[in-house]
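See structure below.
Every protein chain of the complex appears in place save one, which is left out.
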Amino acid sequence: MSDTIKDATLEYAVRLGDDANVLGHRISEWVSRGPFLEEDIAYANVALDYIGRARMFYGYAAELANDGRTEDDFAYMRDDRQYQNLLLMELPREDFAYSQVRQLFIDIYYGLMLPELVKSKDDTLAAIAAKAIKETRYHLRRSRDWVLRLGDGTEESHRRTQRAVDSLWGYTHEMFEMDDTEQRLADSGIGVDITKLRDEWHRQVSAILAEATLNLPEDGWAVRGGRIGYHTENLGHLLTEMQFVHRSYPGCQW
Amino acid sequence: MSSEQQTSLQEKQFMHKIKAEEKIEPKDWMPEKYRKNLIRQISQHAHSEVIGMQPEGNFLTRAPSLRRKAILLSKIQDEAGHGLYLYSAAETLGISRDEMIEALQSGRAKYASIFNYPALTWADMGAIGWLVDGAAIVNQVSLQRTSYGPYARGMIRICKEESFHQRQGYDIMLTLVNGSPEQKAMAQDSLNRFYWPALMMFGPHDSESAHSAKSMEWKIKRETNDDLRQKFIDQTASQIEFLGLEHPDKELKWNEERGHYDSGEIDWDEFHNVIAGNGHCNRQRLEHHIKAHEEGAWVREALVAYNAKKQAKQTEAA
C-alpha cells in the first residue's frame, strides 16, 4: 500500500468510525426513554451495532496509524474540528419520529453503500462491511416500518414525521458528496463511489415516503461540512459529554 | 357442595401442590391473596429493573471507553429485558402492564429503594454492577425455586443473563483500584456509598417484615431477608479484601462458631427515610419514567391507528 493511499484509507476509516460513533451515541440517548419497553430494548440493539462498528473502524485506523494510538484515542481525544462525521449523525435525538426518519435515511444509505464496500480491495474494510450489512438490513426493516406506521398513523404522528423529514432533508445531500481523498480511494477500488448511489437512495426514500403518505421536500436547501470538520453546534456538546470522564483522568485505563 | 366448601377444598389442593414443590401455573386456582401477593412482588421486581436503568443510563453517554460503553449499554438493555420478562410473568396473573405502570407512576407500587441513590462517578457503574446486581442475584437465585411457574422460569432466565452484570461491575472496580490514586479513591468512595444501601436491598429484619411469613408459607419467597443478607455479607467481604479497599463496615468480624461474618447494624432510619421518599432521586426517577411514558403516548397511539387502518383495508379487500 503506498503512503498516500494508506493515509487516505486511515482517514476514510476514521470518518466511517466517526459516523458510527456519533450516531451510536445519539441512539444510546434513547435508553430508558423509549415509547414502550420493547422498543427501548430493540433500539438499544441498533446503538450497540453502531458502537461496535465504531470500534472496528477506529481499531483499523489505529492499526494503520501504527503510532500507539488506540480506538479510544480516536473517539475521546479529538475535538469537534477534527471529527469528520456526516452532520446528519450529530443532530439531536429530538422526538421519536425525528430519530426514526434519520434512521431511515441512514439505513437506506448504508444499505446501498455497504454492499459496495464489501467489494473493497482493502480486506479489513470489506470484512467490516460484510458484518455491518446484516445489521443494516435489520435496522432498515425497523426504520422503514416505523416511518410507515408513524407517517400513516394519527394526525399527530403524521405531522411530527413530516416535520422530521423536512428538517432532516437538508443534511442528506452531503452524504453523496466526495472530496479528493474519497475520490482517490474510489478510483483505487478501496472506497465507495458514493455519488453513484444518490439516485437509488432517492428512489427508495421517495417510495417509502409516498407509502407513508409523506411529502418529499424540495431539494433547494442543503447544509454540508461534516467531512471537513465544519459541524453544527450540536457536536461540541455531544463530545463534551462523551469525553468528559476520559479526559478528566489523562492516561488512565478504564 | 357450598361455595365455601368448594373454596376450602381448592385451597387444600393448592397447599398440597405447594408442599409437594409442584409449581402453580397461570390457569390454576389460587387464593386471591396469593395472586395479589405475587402481583405485588413480581411487579415491584419488574419496576425495579426498569427504574434501575436510570442511574446507569446517567453514565452511559459519559462511559470512558467504547468498550465500556458497549458493555454498559448491553447491561442496561438486559435490565429492560428483565423488566419485560417480569411484566410478562405478572400479566399471566390477570393484570395488564398498563395497570402496573399506572401503579408505579402513581406511587402505589414500589421499586427497589437502591435506585433512589444517585450515580455520581464512573466508579458507581462498578459498584452498582458488583454490589447492587450482586445483592439482587443472591435474592434471585433463591427465587428460581419460587412456587409460581412463570416467575420461577423468568428468574432462571434472568439469573443466567445476570451473572455477567456483577462480573462486569467487579471488573470496573478491579481496573480502578489498579489504576491511578484518583481512580482508586473513586472506587473507595463508591464502595462507601453503595455498600450499606446494598445491604438494605434485602429489606427489613425478618421480625419486621410485613409480607415475609405468608410469602414463605406459600413459597413465593424461599429464604428469609436476614439469611439472604448474610449470604451477601459473607461473599462480599473477601471481594472487598481482594480489591484492597477498606471495608465500610468497621464492626465486620468473622464468627468461627456461626461460620458467618458478624456485622454492624444497618442505619434503619436512613432505610425508612429513603423509602418514605426522601432519597436523592425518588422524585427524579418517577418523573423520568412518567416523562418518557407521556412522550411516547403519541407513538403508541400511532401504532394503534395504523393497525386499525390496516385491518380496515384488509376487510375491504376481503
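As written, the chains take the letters A and B, and residue 1 is the first residue of each chain.
Following the convention adopted for this analysis, a residue touches a chain if its C-beta (ideal position, glycine included) is under 8 Å from a C-beta of that chain, and two chains touch if they have at least 3 such contacts.
We adopt the following convention: contacts and distances are computed from a predicted model.
For the chain that does not appear here, its UniProt entry gives the protein name "1,2-phenylacetyl-CoA epoxidase subunit B", which is one of "Stage V sporulation protein AC", "1,2-phenylacetyl-CoA epoxidase subunit B", "Glycine betaine carnitine choline abc transporter, permease protein" or "Xanthine dehydrogenase YagR molybdenum-binding subunit".
For the chain that is not shown, the touched chains among those present are A, B, taking the whole complex. Here one chain is not drawn; of B:S43, B:N58 or B:Q77, the residue touching it is B:Q77. Among A:R102, A:R149 or A:R184, only A:R149 touches the chain left out of the display. Panel shows subunit A; residues 36, 38-39, 41-42, 45, 141-142, 145, 149 of it touch the chain omitted from the view.
With the whole complex as reference, residues 25, 27-29, 74, 77-78, 81, 84-85, 88-89, 91, 96-98, 101, 154, 157, 161, 297, 300-301, 303-304, 306-307, 310 of subunit B touch the missing chain.
Here is the rule we go by: only the chains that are shown with their structure count from here on.
Distance between chain centres (mean CA atoms), subunit A to subunit B: 35 Å. Within the complex formed with subunit A, the residues of subunit B that make contact are 50, 53-54, 57, 60-70, 73-74, 76-77, 80-81, 83-84, 87, 97, 122, 172, 175, 178-180, 182-183, 288, 292, 295-303, 305-306, 309. Those residues of subunit A whose C-beta lies close enough to touch subunit B in the complex are 21, 25, 28-29, 31-41, 44-45, 47-48, 51-52, 54-55, 58, 71-72, 75-76, 95-96, 148-150, 152-154, 156-157, 160, 241-242, 244-246, 249, 251-254.
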